[in-house]
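This is the structure I have questions about; it appears just below.
One protein chain is absent from this view; the other protein chains keep their places.
By written order: A, B and C. Residues from 1 in each chain.
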Amino acid sequence: MNTETTSGNRGLLQAEALIFEVGHAESTGVDLPKPKGGKDRLGGLKRKTALALPGLTEPETMRHFVRLSQKNYAIDLGLFPLGSCTMKHNPRLNERAARMEGFADLHPLQPIATVQGAIELMEEIAHWLLELTGMPAVALSPKAGAHGEFCGMLAIHAALKARGEEKTRRRVLVPSSAHGTNPATAAAAGFIVDEVPGTEDGRVDLEAFRAKLGPDVAAVMLTNPNTCGLFERDVKEIADLIHTSGGYFYCDGANYNAIVGRVRPGDLGVDAMHINLHKTFSTPHGGGGPGAGPTVLSAALAPYAPLPQIVIDKTNGGYLYALAEHEEELAGTGRKPLGRMCAFHGQMGMFTRALAYMLSHGSDGLRQVAEDAVLNANYLLARLKPHFNAPFGDGPCMHEVLLDDSTIKPKGVETIDMAKALLDEGYHPFTTYFPLVVHGAMLIEPTETEPKRELDRFADVMIALAERVEAGDAAFFKAAPKLAPMRRLDDTRAARQPKLRWKPEGNDAAKRAAE
Amino acid sequence: MNTETTSGNRGLLQAEALIFEVGHAESTGVDLPKPKGGKDRLGGLKRKTALALPGLTEPETMRHFVRLSQKNYAIDLGLFPLGSCTMKHNPRLNERAARMEGFADLHPLQPIATVQGAIELMEEIAHWLLELTGMPAVALSPKAGAHGEFCGMLAIHAALKARGEEKTRRRVLVPSSAHGTNPATAAAAGFIVDEVPGTEDGRVDLEAFRAKLGPDVAAVMLTNPNTCGLFERDVKEIADLIHTSGGYFYCDGANYNAIVGRVRPGDLGVDAMHINLHKTFSTPHGGGGPGAGPTVLSAALAPYAPLPQIVIDKTNGGYLYALAEHEEELAGTGRKPLGRMCAFHGQMGMFTRALAYMLSHGSDGLRQVAEDAVLNANYLLARLKPHFNAPFGDGPCMHEVLLDDSTIKPKGVETIDMAKALLDEGYHPFTTYFPLVVHGAMLIEPTETEPKRELDRFADVMIALAERVEAGDAAFFKAAPKLAPMRRLDDTRAARQPKLRWKPEGNDAAKRAAE
Amino acid sequence: MRYLPLTDTDRRDMLAFIGAKSIDDLYADVPKSALLKKPVDLPKAQGEIEVTRHMQRLAEKNTPAGRTAFFLGAGAYRHHVPASVDHLIQRSEFLTSYTPYQPEIAQGTLQALYEFQTQVAMLTGMEIANASMYDGSTACAEAAMMAARVTKRNRIVFSGGVHPHYLETARTACEALGLEIVTAPAAIDDEKAVLGLLDDQTAAVIVQSPNVFGTITDLSPIADAAHAKGALMVATFTEAVSLGLIEPPGAMGADIVCGEGQSIGNALNFGGPYVGLFATREKFIRQMPGRVCGETVDADGKRGFVLTLSTREQHIRREKATSNICTNSGLCQLAFTIHMTLLGEAGLTRLAQLNHEKAIALADALAKVPGVEVLTKRFFNEIAVRVPTNAWTLVDKLATQGVIAGVAMQRLDPDAGMDDVLIACATEMNTDEDIALFAKALKEALQ
Partner (left out) sequence: MRYLPLTDTDRRDMLAFIGAKSIDDLYADVPKSALLKKPVDLPKAQGEIEVTRHMQRLAEKNTPAGRTAFFLGAGAYRHHVPASVDHLIQRSEFLTSYTPYQPEIAQGTLQALYEFQTQVAMLTGMEIANASMYDGSTACAEAAMMAARVTKRNRIVFSGGVHPHYLETARTACEALGLEIVTAPAAIDDEKAVLGLLDDQTAAVIVQSPNVFGTITDLSPIADAAHAKGALMVATFTEAVSLGLIEPPGAMGADIVCGEGQSIGNALNFGGPYVGLFATREKFIRQMPGRVCGETVDADGKRGFVLTLSTREQHIRREKATSNICTNSGLCQLAFTIHMTLLGEAGLTRLAQLNHEKAIALADALAKVPGVEVLTKRFFNEIAVRVPTNAWTLVDKLATQGVIAGVAMQRLDPDAGMDDVLIACATEMNTDEDIALFAKALKEALQ
């Protein structure tokens, strides 16, 4: 594959230098009127330090980023079975809606009378979330799942404080299979994390859980469906137990896609749950964000929902939406907001997209989403089980398939090697080595937007690779990828001598780039 | 390169079947309300013949076309030096302008009072074209360059008719270097084509031209700058000669980019010239179209401009734009329109884009466009001349560089092979074997939107390839491309047994596709 | 200037390398007198903000169809275009690529073309189709010229239901070639009138269905009569969606089918760019105008696609080419292909049914208006109605009330003697409220 060319390009795959290696400080891709150049009012703080930021004209900029983009894999190119990430189709209708002038060109602090439609939209998406989850309240402002977790844990902290127990109840029970954001969030909210072991069949160990309960327990953070792609059978018992022991039930809703429209977290005793609009409700992942993590709250936690809050202003018989941005504006409602999660009102641009998605599916379509997501996963499980070890594969799974490398490892091929081999086959791999409770985990989430044809093609590839392992061709896997834009990258080197930015002196880079 | 994979994919390059091989007649990517299903009024002509058109859901459709798109080269990926095609940067601002609701969602037959801005825009682009070319009139409706040629030749036919000479003046002089559309258009307009030879230095042979003039000559069709990328030094003599002999001067404006803002065709004696908005004025080529070919006309031809025509309606002191769509509506103006080129008023969607481009550059910027286009071409000429034969390379060229394969052919490498080798280097090749007057022509047009850096990179590649030819490595060229999405395709087979559509029986194709 | 990458330093260095003192040296071949000393008299360069304001100002002087109750068709139709279509055609790899002259790096464009040709053939019920023409009207003119080539005859007969713009476009093109155009008088429903105009010098009879008045016609008897005289039967249409619901011309004996593809995948755009569809019989393949894409294999035996049969085209055949067309409607053809892929048989059929039902509702609503007579009996989504006044002034009047009622036949053909005929159309975009509003406004206008 590494056929040398003079240009450094390989057919349509273009070598691309850094903008700092090709741009000039004089060049620009933006034409602006010449400033008049009178006396400034900067009080002597005019920039003295050189910026030295290179610029590119528009044609050069287009090319730079189009070339870069082609080095990326994406949902629109193929199956993206990253477990726990719900990489489903992102409808372009949603992009169009988010760009409507009446949404995109609105400032968050405009006079309330000029943004009635925007707040109505927030009300509407709140209504959908509450109906779907069967919960009484929702905080819209969290900016992603982890931020929603933080919102939920702060609400719990506020509730405990109202009970005068915030000093005594500091322990939060977190299953060992939990996503890293759960313990990290609990810690960020000032709690002490206590791990709960799992069972043989990939669920929380109810006995161990019961044993850990006590007057110092603030809450349990449970992911359901859990990170092994299984539904926590004992979820109701767990809810009852934590409640009777005086704690709260935080549910990580990252895997909500498996049950949306089929199961209401409100019916399971959940006190708080974040919803990743960028997972279940298809807002694009955008190479790492932005997301949105609206957090639904139980009656017990609702009073502590953060600011701002939508209120209806009925003064002299009118009906106006308004935003309560400070506690005093809620006087008399009995609400004691936990504070503010961020500036302004949340990820409006994601609300518009998610609402368009909800309206398109409707209650019937959303239910079908869950069923097809689960069906696709179980179909893959059935096809792959004979060829890989599926640690909890005896019963049905939810929306993701958990395999491990225990059967291939003896042949010298690990999860990472299997993943890299998939790159050559034109697939983004599954999630690797997560959840941590399963060694060499391969977590596969196909989502409902994959046709059976694509699932079969992927299964055929996985099986062919398994056979190749059987045949003892470990070297093939270690050498992968060969056909991807790059060969395997050296993570250790990156971490040992961190190089986090381009520097003028680093200009030998320019040469290397052009290689 | 042809590393086999189970999926048929090669890293990010995805194998893709035809929609007919994967779609179902039941599947659809469009949700519409269920019809009420009453009695139809089709008078028994309801479709009986099965459609059998497969459909794909939206996620499948997105993937299909995104995957296909990545098998394409494009300006946004790199230099696209197709001589005579002016593949310059296509600003996205123009795309945005064309999609403004007030332009995109207008019907051509709306009441005139509801489309005043649209007609004003047509007036405005007409004004720019007339000022730039120094001509008195322009026909906006031609849909591409060839259509503009047709419009110009029909205007000449109409003018001759008005002189009662349409039967006697049937001969049209066309230089041997002309683009195929010139003779084809002359023939389509009912004229007889008579070729005029060229000179040693790539221009029209003035003597031969003079010798061919006579009372049966209707016009000369001259491209200027010509297809060899040279300015016709004798253009004014040619204009005078054809005029004194009673004929007209049609100028092919495809190469207008070299002189826009620097030379006005009106000052050269041109009677008619089409302007490819999709070349000089950057409207996108879109993989083959659409284009737009507004045609400027001299005073002699202006009366015959086609319908519709913009007129100002000043009835009771008002100022309204209107469209004269029939000859009677021009009564009293002395105009005798040649007829109608097409339904409606022309390529409005290209007018919006081209006007945004014109406004962005302004008169100063457009002049710079021409100068930079010519400078870039001459720079490449200077760099490549030592390594290839440049048949007319002694003097300066205009906006394109003409080379031929005379120096490499003895080594067994032809123009086509050089072109295919460029594919592996990540470049779209030059125009091959055109103009026909030069054997093994390689016509290179960099355009003004290429930075010097890209020109040097391209020149380095060309020179390296020339050296490889020198080294006698013809086999390397014959085997190219190796890194492109496909190896060399078999044109002969395609033409011998034409297969122009998918057919159900042809389903072995499905398998081949999945290879 | 944001689009011009050369810096002044670059320009200086490059001139020096070339050995030129100034840019004017490179224009040495231009007659001094013709070389402009300074920029022409036009506005100077502007940034995106100013240009956007300028375009916005012009756009806002228009009334977008979507802001009205809209019933105008007559050659261009307002249908919903899915967001994914416009997104896909804007991908750099489609938008900024050229005609696929280098097939190894143009398979995206080529495969989509092959899919388009197949879809058009299936839709029209014909054997083969080309890679698109400029629009329906020029496709129709090309069909007439092709028929003359095939039959070596020079008489073209048009029915009275053909869109006047199509007729004029064909007349303009054909008369230059010395072909004779014979037309039946404009008539709501009298395509068979062409039978009386057929003779053994006739190259083709050209019939539109649904015609400009919305009337749909069984083409079989006309095709039989034409074939009996050795002429070709050419069927044309302006509303491609109709083919989802009515019998395709190919099944009724047409030899060439040409028409407008705008209504699938393409916006109204004030008249262009659109996409001409052109389909015919395999045996006429070498007389067909325009590009075609064909299947072949590469050096590894892999299936691939190329532009083929170019010996018909101007760049090879020059004055003997089957047409002078070069640039066609690539991107509009791609939009058509994508939208058609999304629709599929199920979607297209439903879309067509919806259109038909809306048109029935429109016809019934208008029929109830005193003094208004619905003239079209068999229709798809468009009808002609007689109004008790001048239709053109009526349309202008209704427009001031937010109703775009259609187009007056007088505007399309002042000589048709149909000044009281209005042509109105309904699509899936029309709500019941739109229709009620139209009827109400019409009633009031006529009082």
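Just so we're on the same page, a contact is a pair of C-beta atoms (placed from the backbone, for glycine too) under 8 Å apart; a residue touches a chain by one contact, two chains touch by 3 or more.
Nothing here was measured: the structure is a model prediction, and the numbers come from that model.
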Contact residue for the chain not shown (choose from A:Leu12, A:Ile275, A:Leu330 or A:Val374): A:Val374
Could you tell me which of A:Arg163, A:Arg210, A:His439 or A:Lys452 touches the chain that is not displayed? A:Lys452
Contact set of chain B toward the excluded chain (per top definition): 11-12, 24, 26-33, 57-60, 62, 66, 91-93, 95-96
Which residues does chain C use to touch the chain missing from this display? 2, 48-49, 80, 82-83, 87, 90-92, 342, 428-429
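Everything that follows uses one rule, which is that only the chains that are shown with their structure count from here on.
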Please work out the Cα centroid separation of chain B and chain C, and write it as a whole number of Å. 19
Rounded to the nearest Å, the gap between Cα centres of chain A and chain B is 46
Chain B, residues touching no fewer than two other chains: 58, 62, 66, 70-71, 73-74, 76-77, 89, 91, 360, 423, 449-451, 481, 484-485
So which stretches of chain C touch two or more other chains? 1-5, 45-48, 50, 82, 84, 92, 105
